[in-house]
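Of the protein chains in this complex, one is absent; all others appear in place.
Lettered A and B in written order, each chain numbered from 1.
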Amino acid sequence: MDYSDIQTIEHDVLVVGAGGAGIRAAIECADKGLSTGIISKSLLGKAHTVMAEGGIAASLGNVDSRDNWKIHFRDTMRGGKFLNQWRMAELHAKHAPDRVRELEEWGAVFDRTDKGLISQRNFGGHRYPRLAHVGDRTGLEIIRTLQDFCVHQSIATHMECTGLDLVLDGDKVSGLVGYWRDTGRFVLFKTKAIILATGGGGKAWKVTSNSWEYTGDGLGMAYRAGAELIDMEFTQFHPTGMVWPPSVKGILVTEGVRGDGGILLNSEGKRFMFNYIPEKFASETADTEEEASRWLEGDKEARRPPELLTRDVVARAIKKEVEAGRGSPNGGVFLDIASRRPAAFIKKKLPSMYHQFKELAEIDITEEPMEVGPTLHYFMGGIRVNSDSQQTNVPGLFACGECAGGMHGANRLGGNSLSDLLVFGKLAGDGAANYINSLTDQLDCSNEEVSKIIKAATDILNREEGKNPYLVHEELQSILQTYVSIVRTGEELASGLEKLQALKADINEVFAHASAQYNPGWNEALDLKNLIITAEAVTRAALIREESRGAHTRLDFAGERVEGLEYNIVIKKTESGMHAEKIQRDDPPKELANIAFASLKELEGENLGA
Amino acid sequence: MNNEQTIGGYEAGLFQTHRPDTWWLEPLLTGLGFLSFVIYTTWAMFQGDYYWWSAGSEGFGGYLSPFYSPLLFIEESAAGSAPLLHAWFGPWPEWMPNLIPVTPAILILAGPLSFRLTCYYYRKFYYRSYFLSPPACAVAGVHQKDYKGETALLVIQNIHRFTLYIAIGFVAVLSYDAFLSFFRDGKFGVGVGSIILFLNPIFLAGYTFGCHAFRHLSGGRHDCFTCPQGKEKVSFKIWQGVSWLNGRHMFWAWISMIWVALGDIYVRLVAKGYWTDFSTWGN
Partner (left out) sequence: MERNFKIWRGDAEKGEFKNYAVKLEQGMVVLDAIHRIQVEHANDLAVRWNCKAGKCGSCSVEINGRPKLACMTRMNEFSPEEVITVQPMKTFPVIKDLVTDVSWNYEQNKMIPPFKPRKKKNGIDHVMYQQDVERIQEFRKCIECYLCQDVCHVLRDQDKKEKFVGPRFMIRLASLEMHPLDIDDRIPKIKNDFGSGMCNITRCCTDVCPEHIQITDNGIIPLKERVVDRFYDPVRWIYNKLFGNGAKQE
């Protein structure tokens, strides 16, 4: 087959994914004068970024002037259990405030302080009110701002176009084959560089806050092209997802509910989080309800309520309460803001939560508590990139946003995701521009590779019969839900891995009815091959990290191990299949280590601009 | 209903919809409601009599039908007309063309009527009920060859702001009438009629000062309510109040319209002697 009859589009750089990171990367590329294209599985502005609710973390210091980038950096490292890539956490904390200001300059309208500045709210793991926000729809504000800005740059947006696989010329990326959802036709993008911004792979779990798009496409494509994945064992379970009714199980309930005063109660009406304060955070967490209330009223001397501990801690606590038989009727716990704040306040600060519970569960959160439980929310791990350029080990292939790994370590703080998208979206754009400027080779896409990708995709349609892709997907979800859950054991992980191996055969036999034109069955079948890679990578990494750290909890290896700090786990493709190995972590730069281990008092005094 | 379905499963033609509810009820009722008001108002306007009553006294006070206020000229010979001293300009003039019926209402009703007809709320329901453009949401209306909306002939709707100024004048005049209704022959008192005529300008004010044009003029035209001093302008508070009324514009539109007609009916019935006005003055 000759690809001359396939539609071909040429760009200097192609960004895959149009969420916050993707659009920000594209804007940077266009700004650098590159011919830039962006593809997205959905329509522009629908990406998962809209689901981010609470806010974007940046040490603007508008609400508490003691905040600065060093404290944000320290919080991020502590939240990530010191497994983060030091340089990434540094860049993130330093650049986040500028990215937020830039959004305002592009038209974003954040909530304001009394002094007319961008308001900031409290969030789990953040020492100070740090999250710039717009009620509880911050993600929507950010994606819309970026979208409206980007349509006036010279960026070609290709909507409802899904990437299938990367094309390499030698060891360098030279293109991507994808298909248009509406027609089912294939398209070849010939490029000099590709930036992946495809998000995570939450759809491998049954209970998840992620949408259908979250099938680990970037992870799968990068892996097949020879890129490494890092920290894949760290999957974040958000402590508060809806648990009832069944059809909405997993949908996110923003951490903002707790940030604005919501408390967690068990079936006995007890505020159980006081029993789950880890030693490491004990000195910074309130130990009485009285102190927690004072904190909420703005007493700067009071310590934070335990509901605002990091997400891994809260999620595990909820799971334990439920297992101990103190759960709510539908297998969660109660999240109560009704008794803590007046109805008008709740409606003002948490409008979409109010709306979501009212319409989907017929519950008025200004009068009744919500029922919540853990839901798979975010991948800390992802494609391994260079901390400064965001380039992977495949030349010309870049990654940013959730699909890149390393920034958040073992656990991500709420609000650090939106800032991650913008900071590293921009840096990836910079990185791609630098790479292209120094690129001397003429790259090409070989017929053979392109045809191979297309054939694999059309095979699914051309089979006489086969497995139902939806049912295979459901099977995969139940495997991960059962064996690679919030609390793991070696035994379970091993059987999970076995079951995944068996499922691969089914995936090779999936069959989609009818034509390729807007055929969700076919689309689902194509996504499966990325999902299975994602699922396998998480399982393998989880199996060899024999300790409990951050979002990764092993019942058979309780507690953090000292040696756990010394390595990250990297996944790569080998002749014999997927291989997971531990790689030695570099010692941190002295200056950063000093900041990370400094006391708050030492850092608060400093008013650092940079 | 056997029309050929277009792509998407939609039938072509007027009133086509897949809504199973009684979508036609609201446009029908509002359409009929307003039509009855128009019919009654027209009838009452042409009467030219029984629009004023003060139990036979001619002193300070009395009930005046809101349809007839302000009284520019008065034809005293008409039964139930107001004494000449109530006229702003005196007796019905001789120079008035014969074409114009001898009734004071005809000289003024265009004022409030033009305010209502260009009102953003009235426009909504009469475009729906009478122009079927559209009859109801997601129900096919009259397909025009070249729909122009309010850009061609109907660009006239933009005079709403000027009709607002007139309407504010009417609120003032009717407030004075309300004041008068608490007096009979110079003596203070309260009758059922006084209460009706007292509520009338209140409802009208609720409608008039909740008008979209007023909302714009009172503060909506600003992009910034605190600039440049960083403090709320007075206009912000006014705008907030107007916005509150504006959110209930439909309510005020109907209550004020019904009340104004009720005012006329009441005065007319009492003036004709069909109804007794209970009051503190006694009869």
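The criterion applied here is as follows: contacts are C-beta pairs under 8 Å (C-beta built on N, C-alpha and C of every residue); 3 or more make two chains touch, one makes a residue touch a chain.
The shown structure was predicted, so the numbers you read here are calculated from the model rather than taken from an experiment.
Asker: Name every displayed chain that the left-out chain is in contact with.
Answerer: Hidden chain contacts in the full assembly come out as A, B.
Asker: Considering the complete complex, identify which of A:K115, A:K300 or A:K601 is in touch with the unshown chain.
Answerer: From the options A:K115, A:K300 or A:K601, the contact with the absent chain belongs to A:K115.
Asker: For the chain that's not shown, point to the residue among A:D148, A:D388, A:E448 or A:E591 touching it.
Answerer: A:D148
Asker: Among A:S65, A:N275 or A:Q517, which one touches the chain that has been omitted from the display?
Answerer: The one listed residue touching the chain not shown is A:Q517.
Asker: In the complete assembly, which of B:V38, B:C227 or B:I258 touches the absent chain?
Answerer: Spelled out, the listed residue whose C-beta touches the missing chain is B:C227.
Asker: Touch as defined at the start, partner being the missing chain; which of A:L252, A:M273 or A:I346 qualifies?
Answerer: A:L252
Asker: Going by the touch rule given at the top, which residues of chain A touch the chain that is not shown?
Answerer: 42-48, 50-51, 101, 104-107, 109-112, 115-118, 134-135, 137, 140-141, 144, 148-149, 151-152, 157, 159, 182, 211-213, 244-248, 251-252, 351-352, 355-356, 359-361, 468-471, 474, 512-515, 517-522
Asker: Which positions on chain B touch the chain that was left off?
Answerer: 5, 7-10, 17-20, 120, 123-124, 127-128, 133-134, 137-144, 147-151, 154-155, 158-161, 212-213, 215-216, 220-228, 230, 232, 236, 246-247, 249
Note that only the chains that are shown with their structure count from here on.
Asker: How far is the middle of chain A from the middle of chain B, if each middle is the mean of its Cα atoms, in Å?
Answerer: The answer is 58 Å.
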